[in-house]
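Handing you a structure now.
Removed: one protein chain of the complex. Kept in place: all other protein chains.
And now, chain A:
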Amino acid sequence: MASAAKRLDAVPGTPAPQISFDAVTLQLGGKAIIENLSLGVRAGEFLCIVGASGCGKTTALRLAAGLYQPTGGKVNFDGQPMREPRREIAIVFQDYGKALLPWRTAAGNVSLALEAAGMTSAERPARIEELLRTVGLPGHAGKYPSEMSGGMQQRLQIARCLAQEPKTLLMDEPFGALDAMTRQGLQDEVLSLVAASGATVIFVTHDLDEAIYLGDRVIGLLPHPGRIGIELAVNLPRPRDQLSTREHPEFLRLRRQLFDFIKATEQ
């Protein structure tokens, strides 16, 4: 299992991974949260990470973001060690209510990322409008986050992340707090946004169906300490479809395999 990155590297003609974990260990307070995790993510790949709660999937994402530094091993981005967060890597947090600025309107929240990137105030309005349209929030520019539904707030956070023009999009259970209908709509929107931008995605979720539906590859983590327990390639045709993809025999086979894995880890 520790050989995922090396295996990718070993195939001739395969480009080096955009993000690579090389025997990464993270200890917090003397306790190993993640141990000896090796993993490579190709540019443009959609990788989903699942696992029981407390298995370190969010921690792995924060390591990829540069919000944590590993206590052992290396996290590389484009071949360079990750020392701190960078604008090319955007994170969509699960708690959109805390990640948005309540005193700024929807337009102002998107603007924050553009301001950080040094875009002039003359260029910003057009770009903000474009981004809000992309995530399906046209006409909501003047609303405060508190005036928006959960789904709309999460769209707004995604718009702000897209404003970073990220090479990599890290998503931490982004739809975990949303109802089923909103969630399915957003899954499809994320897929088309990612297809359009070509960004690499690492998507953490506890919803196994969601992981298979979205991903090119699904990794299941084992808890205490977090390490890779299962790795599945998802060879389902794209574009994915909420009905036909979920009825596909391959989808059902993967689903069965993943459920068995999770059940085993919980015992």
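Quick note on the criterion: a contact is a pair of C-beta atoms (placed from the backbone, for glycine too) under 8 Å apart; a residue touches a chain by one contact, two chains touch by 3 or more; residues count from 1.
In this text, contacts and distances are computed from a predicted model.
Of "Fe-S cluster assembly protein SufD", "YdbS-like PH domain-containing protein", "ABC transporter permease" or "Xanthine dehydrogenase family protein", only "ABC transporter permease" is the UniProt protein name of the chain excluded from the display. For the options A:A23, A:L67 or A:A141, the residue in contact with the chain missing from this view is A:L67.
Per the touch definition above, the residue from A:P15, A:P102, A:G139 or A:P237 contacting the chain not shown is A:P102. Where chain A meets the chain that is not shown, the touching residues are 65-67, 84-87, 89-91, 93, 95, 98-99, 101-104, 112-113, 115-117, 144, 146-147, 164.
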